[in-house]
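As you look at this complex, bear in mind that one protein chain is not there, while each of the others sits in place.
Our next item is chain A:
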Amino acid sequence: MAMSFSSLRLLGYRINVVAILASLFILFWAAMALFGTSFAPHSPGKVVDFDYYGPISAEFPLGTDYLGRDILSRILMGASYTVGISLAAVCLACASGVALGMAAAVTGGWIDVVLSRFLDALSSIPSKLFGLVMVAAIGSSTPVLILVLAVIYTPGSYRFARALAVNINTMDFVAVARARGEGTFYLITQEILPNIAGPVLADMGLRFVFIVLLLSGLSFLGLGVQPPYADWGSLVKENIGALAFGAPAVIAPCIAIASLTISVNLLIDNLPTKIRDRSA
């Protein structure tokens, strides 16, 4: 009972206030990722202020950057890169990880051994280093970033899904289906997937956070989204000089990253147990 927030009921689920606040933040960023550029007060690439690292003003609500461009407009543009690339990568990572994990759990034997060892080896490579090497070797573009991020986060998703699926796999209803002669595809999609979907979705949210942070890190190092486009990580990098001036140019994109990742984290932590952990 460490955190007993007042909770309200919605569609039969008990949802607490933190979860609602967090999902409002997430919805906001999702909307900005989709339509953000049309709300932008200025063109994100245009130099609109003669001063650089300008302060907060009515014209530039979040100040201006090192070239005198509007930060708010640039953050709105960055949202679609940060959220879009991360979302695509997490979907790819979880889809492949979960599919492989369930297949390994159901078939067992040498397929399981080979897959597990291979993916363990992959996950033993430091993720940022792997990202750096891959991007440096192939060159940075949106598809390459998505793929690299997906490959880095597949092994974790595989391990998670496999651990869950192994438990379900020992249930008698799976044994009954197997005794009936059902194929692997049926076992995976009809018997196992529905029973692990809740925890897998929660894990996907967490993995999304990791990917946002890694992508921002890569961009900060100059290997992520390339100019003239920018995601939030690149915005921090571009305006790192603003630290000395205490200008909002560097703080605003940091707050954007933090608000998105923390919201997703809080939402997952406060999901109704019914969804997060069905076995409970």
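As a convention for this text, a residue touches a chain if its C-beta (ideal position, glycine included) is under 8 Å from a C-beta of that chain, and two chains touch if they have at least 3 such contacts; residues count from 1.
Criterion: contacts and distances are computed from a predicted model.
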item: Protein name as given in UniProt for the chain not displayed, "Peptidoglycan-associated lipoprotein", "ABC transporter ATP-binding protein", "OB-fold domain-containing protein" or "YCII-related domain-containing protein"; value: "ABC transporter ATP-binding protein"
item: Residue of A:108, A:143 or A:194 touching the missing chain in the full complex; value: A:194
item: Those residues of chain A which, in the complete complex, touch the missing chain; value: 12, 171-173, 175-182, 190-191, 194-195, 278
